[in-house]
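A protein chain is absent from this complex, but the other protein chains hold their places.
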Amino acid sequence: MVAFTIQRLLQSVLVMLTVALIAFALFNYVGDPISNIVGQDTTLADRDHLRAELGLNDSFIAQFARFVSHAAQGNFGLSYQQARPVSQIILEKMPATLELSFTAALLALIVGVPMGIYAGLHRHSWVSQTMLTVSLIGVSLPTFLIGILLILIFAVVLGWLPSFGRGAVVHIGWWTTGLLTAEGLRAIILPAITLALFQMTLIMRLVRAEMIEVLRTDYIKFARARGLTSRAINFGHALKNTLVPVITITGLQLGSIIAFAVITETVFQWPGMGLMFIQAVSFADIPVMATYLVLVGFFFVVINLVVDLLYYVVDPRLRIEREASANV
Amino acid sequence: MPDDTILEVNDLQHHFDVSPPALDRVLRGKGRVAVKALDGVSFSIRRGENFSLVGESGCGKTTVARCIVGLYRPSAGNIVFDGVDIGRLKQRNAMSRVRRRMQMVFQDPYASLNPRWRVRKIVAEPLVTHRLVTDKAELRTRVGELLEQVRLSPADGDKFPHEFSGGQRQRISIARALAAHPDLLVCDEPTSALDVSVQAQILNLMKDLQRRLGLTYLFISHNLAVIYQISDRVGVMYLGRLVEVATADQLFSTPRHPYTQLLLETIPRLDPPDGSSGEREPVAGEVPNPIHPPPGCAFHPRCPLANDRCRNERPSLLIADDAFVACHAVHEGRLSSRLAEPHSPARCD
Amino acid sequence: SGEAKTFRWANDGDPTTMDPHARSDGFVTSFDMNIYEPLIRRDRNLKLEPALATEWASINPTTWRIKLRQGVKFHDGTPLTVEDVVFSIQRARDAGADATSQLAPVKEVKPIDDRTIDFISDGPVPILPNYLVSAAIMSKAWCDAHNTTSAANHEGIENYATRNANGTGPFILKDRQPGVRTTLVRNPDWWGIKDQPIDPDEIVFTRIDNAATRVAALLSGELDMVYNVPPQDIERIRKTAGFKIWQAPELRTIFLGMDQSRDELLESSVKGKNPFKDKRVRQAFYLAVDEDAIASKVMRGLAHPTGLMVGPGVNGYDATLDKRFPYDPRAAKKLLGEAGYPDGFEVGFDCPNDRYVNDQVICQAVVAMLAKIGVKANLLAQTKAKYFGKINAPRFETSFYLLGWTPGPIDALNMLQNLTATRTDTDGIYNNGGYSNPHLDKLIKKIQVELDAEKRNELISEALTIVKDDYVYIPLHQQMVVWASRDNVDLAQYATNDFPWRYVKLK
Amino acid sequence: MTPKNTEPLLRVENLRVEVPSRRGALTAVDDVSFDIAPGEVLGVVGESGAGKSLTGAAIIGLLEPPLRIAGGSITLSGRRIDTLPYEAMRRVRGKEIGVIFQDPLTSLNPLHTVGHQLVETVRTHLDMGSVEARGRALSLLGEVGIAAAEERIDHYPHQFSGGMRQRVVIALAIAASPRLIIADEPTTALDVSVQAQIIALLKRLGRDHGTAIMLVTHDMGVIAETAHRVAVMYAGRIVEIGSVRKIIDRPSHPYTAGLMASIPRTSGPRGRLQQIDGTMPRLNAIPEGCPFNPRCPKRLSRCRHDRPDLIPSGDADVACWLYLPVSEPTHA
Partner (left out) sequence: MSELTASGTPASVPERPQRWMRFVDSDLLWSFSRSPVTMVAAVIALVIIGAALLTPLIAPQDPYDLASLSLLDATAPPAWLKDGSWNYPLGTDNQGRDVLSAVLYGTRLSLLLGCSAVILSFLLGVTLGLIAGWRGGIVDALIMRVADVQLSFPAILIALLIDGVVRSVLPRQVQTEISLYVTVLAIALSYWVHFARTVRGSTMVERNKEYIQAARVIGVHPARIVVGHLLPNVVGPILVIATINLATAILTEATLSFLGVGLPPTEPSLGTLIRIGNDYLLSGDWWISIFPGIALALLILSVNLLGDWLRDAFNPKLR
């Protein structure tokens, strides 16, 4: 298990390096940061000077190597746009994104899992048929459209919820949280729903499918034959056995929640990393983009690791088998 | 090698590597771990003969079969088929020529047929693969013949496997195995998933085919009654080794190895011997872990006759009367029978 | 009243730094100039007026003399001195600062006494006071104390002035969360407070990138005012009770440019020659564009169609020249035929999609209009970072493009020098089409040194006429500055898109 | 030897199980009647698909939809249980009827410890605290012959061997001391040596606790050792039912006879086994008359269109026209 964790973390370094390499290869195509940094009256000579100073004339391999060697010392450079250390910017933005992503994931789970269970248990009832169909609408519309529609309804027309931002935040060390203030809680509702909608649909369908599958297994039949109560069967036995695939997908999706957060954060002006990334792209702010991507790569590896470790917790069989096949 | 020997297996070994990943091993200071599924098995089969392997679950029967048909590469030892050492063939071409003459019928009639192929295509696959028949119409007739040979109708070729019962599927498997005119048919528990009446049909069919086509069988089963009915000679396996090889009549009338005796005793009987309650004595102990097989004779923990020698020294397969037995007790005469020359080769043909 | 008055507003950009010398970005400067102040500032009508300098005059062709206002204190309480001015001008011109080029003609800043400073240049600089408008005055002592005597920031550590400020202006920086929210409070000790009482106690600025969200936040009552309202939402806001629209023409001119320097266009079906070198082709393009339709439909009337490359309000603007040649697709088609392209041709068309009001929509409309004369413009609309990297110096990789230009010092010379002069190290930097006309170049040189205002304006008119008649560019319009606010807000709207909060009143 | 004198524990009368399908309902179990006395072991044999498992499932009310009981009645100690509402029937399951399925690998929930599953079952049916229930779980494990129960109770199913798992399944089935156990092929997946252990255990239950057992299996050897009476099923019907020795030694129905003959033996002549030609019909193609008639070597002409009922013939009940008492009138 320890070995497994170490192995994964080693792999994560490789993954992050590759991500960074690819990232630098593509930075040539995101545009020219210089024209964003300087004003329109800056002379060509000054621009050239700045370009050389930032190392933008070097090959992407050289830029990549410099980034890696600095990053290894914990220095991710200064943002072109904000002239502040990237690490500081990211630390400021991370809490917002993580809070939003986890709230959305939680929401998706809290709503998706019970709905999935219900739909799995009552396969033919019209309620579950309706639920299944309606939930699909959530995945049929682009996120930005859903976001704007929600803002229109709940902020502009009804005036119940704020249309943008994170509300008041509380500082706990370097972490900031909006979850401890009423204003912050109100602010997270709409973005979290927007972000969770897709995942909710997915989880619900997944749980349903797994539930149907598990309910047909022999051990459920045997549990029935032992006269266990429906509750014990559905929740104690069936649900727990659907967890492994649900954990896998939720883990994978948590990653894409972070990716989707880019759009949700833009629509709701949520001051997180996604918004920061989009702003960085439109500014061609290479240090910010590179660090963000590497961080996302790291998140993915960590999430995958956590998912795998959760397997151990949930499924005792894997506690042995995993050891024999940890390299796959 | 006598002329009529079609297959000869010499000191066959097969080990499964079940070690944890490299990093794990380093961190925990552990070495590689191997399951010695086969630990020196030797036997040979004559042309037209029906040789059977019997033994409890996990003793390595399937592994023998798979090594022979080339699904596993042996860790050591050689397999000589019709004078050719298959282990040394490197080229796919040469391999496939030999392969064609050696076919296998699997245990599970439900898993051994591709569920998405029509029966016609399944049965024709060996013919197509080895380009034995290229003409479409001829292929159709040939498949029809094969199906008829196993008592199905040619019209069944248009159906999918799921439309057949277990026994019928096993017939399809046999038809497929026969398609390329093999000499040797390896049957790994072909009837253990079937019920008795269907089992009888399949066993009879196999016997008929053997007679008609002059086939040689390597037959594997854990069901002693089936073995008794179908085999000419029987090898009894225990934990990756052969412990006794004898003709079927000998084995069932005078089992020598204590393990063979134990096996025969555990068969449930239709007609309880007079006076007994009809109750079998449950065997003590289970098959040991093949990762750490007991030293000496692997059977000694369960053997009523085990002594110190059995615990330390591994017995070899030696002639005892007309049979070959690997047991110190037998060889020492502790269990009847007289000892043969101690150095006769460990071969049983 | 007892309650503090807070003014909440939002824009799509962020004042990325509080350091007034670090970036010459329009919005950043406009924002920072509420905390810091220049020597000379512009009033609501863009006329120069005294700020930290009380008077200024040219005492000889190469020297401007200014008098410093007395009794001014920085937010930290230290008084403003001549040394601070000398230091600040120096800081603004330093490597690392971004305003260098504007103050380039200044050779020396010489303190004369404790309230007089001379600005000495190599040659005559008639519009030097215009340049001083964007040079903020910082406290030397404060900069020394915080090790921020230079605006440079590429050394790997954050410059102290990036997130902290100590100016003389009417507002004091209270809290700054970059990219999220910036809070400022009124400076009760501001020198101008008697003539110009400051109404809001607190200003809260939020960045909201998405236009729809921004407008929604205004309508839902979370904001008092937003900047950069998309034209299509104006009607909606106007019709909603409790809100109003502020609009004024902006100085920025939106225009189309054509590559006239390469012998073969980079992106075109025409091989071996450059059709844009033929004036008839440029004229045909001009005539094919129905600017009135763009102004009314795309811009919803919020644009001033223009025949000139500078707008009203800019020094040198000539109303008699500001008339577009009329839309005439038939004539355009004919001209194309005469030029040898009766069936038109294909050409790449570059366009930003996040820079100007409805930029991409305008471009699409232009594509459709050109299609009617047989020209197939292949539109590539990109984000500004990619777009500018492609079309601007040094690559100039474009054949046909859309751009907007605001003459920084509000003088036509700036446009002529940057957009129409032959490309050199210092001139023609944004002359992406590579137009070159020696006669025009000579005129521009003359304008640069002409001190007599009237004569100078005549020269400018002459130059503008050449630009217009030679179809160097296809000017489209000056877009409107459109702001929206609650009904209770009063403010001053600048054509430069600047937003000085000292005029904000909350009823 | 059969404790016939006592009141039957389980009585199944004219049970019919149907599967609705596109083309009307198919009958999977047709008019099956039998009873089991306390302490009695009833063996049920027959070809795969004959309806053995469905009969068992119908008794404990666990037919999977769309399967349904279409007729007949099931009575447990005089109480009709096929019409009980879900909750009442749930209390019967496990408490009064225990079930053992064929596959020990899949009958246990892999994610819960063996102890958890035992305690859960015990506490569902018996009024016990968790400590007490654990104690009972331990004694149950001991009873089914699992050594070192104290240590094993907290293990997960995958940590047990196949034979041990099947013993755990039995422990679960007898957790609430049911009076009837339905054992559906409890030894098919096991090795001969383990099989003997399980059979011994089942027999002891019947002997010591008076538990009645319905033992479904293919293995005539197991039946011969264990059962008191045997029911032979073919195509959804019982074709013959009688004492174990009668069925094995003197089968009446041609199908039973064929079945017995095709069992390979380890002694006597080798060579061709006896076989019944053909295959059992599918549910949608059950022939008119006696369902066995197309394969029957002794077919009479009436077998083709008249369906024989199960009628006493000597010391067994047989459904075959060969054994029709001459006096009895024909009846469809």
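The letters A, B, C and D name the chains in turn, as written, and every chain counts its residues from 1.
Simple rule for what comes next: contacts are C-beta pairs under 8 Å (C-beta built on N, C-alpha and C of every residue); 3 or more make two chains touch, one makes a residue touch a chain.
Remember, predicted model here, so these are calculated numbers, not experimental data.
Between the chain not shown and the residues C:L80, C:A151, C:L287 or C:A381, the one that touches is C:A381.
Which of B:R32, B:H162 or B:H292 touches the hidden chain is settled by the complete complex: it is B:H162.
Of the options D:V131, D:A148 or D:A285, the residue whose C-beta touches the omitted chain is D:A285. Screening C:A293, C:L321, C:A492 or C:L506 against the full complex identifies C:A293 as the residue touching the chain left out.
By the touch rule set out above, chain B reaches the unshown chain at residues 66, 69-71, 92, 95-96, 99-100, 102-104, 106-108, 111-117, 125-126, 129-130, 152-153, 155-156, 158-159, 162-163, 173, 176, 180.
Where chain A meets the omitted chain, the residues involved are 11, 14-15, 18-19, 22-23, 25-26, 28-30, 129, 132-133, 136-137, 139-145, 148-149, 152, 156, 202, 212-213, 216, 252, 255, 259, 262-263, 281, 293, 296-297, 300-301, 304, 327-328.
Seen from chain C, the chain kept out of the figure touches residues 211-212, 215-216, 219, 230, 232-236, 266-267, 269, 290, 293-294, 296-298, 346, 348, 353, 360-361, 364-365, 367-369, 371-372, 378-383, 386-387.
In the analysis below, only the chains that are shown with their structure count from here on.
Path length between chain C and chain D in the touching-chain graph (shortest route): 2. In terms of C-beta pairs in contact, the better-connected of the chain pairs A-C and B-D is A-C. Comparing mean CA positions across the assembly, the chain most remote from chain B is C. Chain centres here are Cα means. That of chain A falls 54 Å from that of chain B.
Mean C-alpha position of chain B lies 33 Å from that of chain D.
Not a single residue in chain D touches at least two other chains. Residue positions of chain C with contacts to 2 or more other chains are absent. On the side of chain D, the complex with chain B involves touching residues 47-49, 161, 163, 191-197, 199-200, 203, 218-222, 224-225, 248-249, 258-259, 262-267, 270-277, 279-280. Residues 216-219, 221-230, 232, 236-237, 240-241, 314-317, 320 of chain A are the ones touching chain D in the complex. For chain A in complex with chain C, the residues that touch the partner chain are 29-50, 53-54, 75, 77-78, 81-85, 88-89, 92-93, 148, 151-152, 155-156, 159, 162-166, 266-269, 271, 275-276, 278-279, 281-284.
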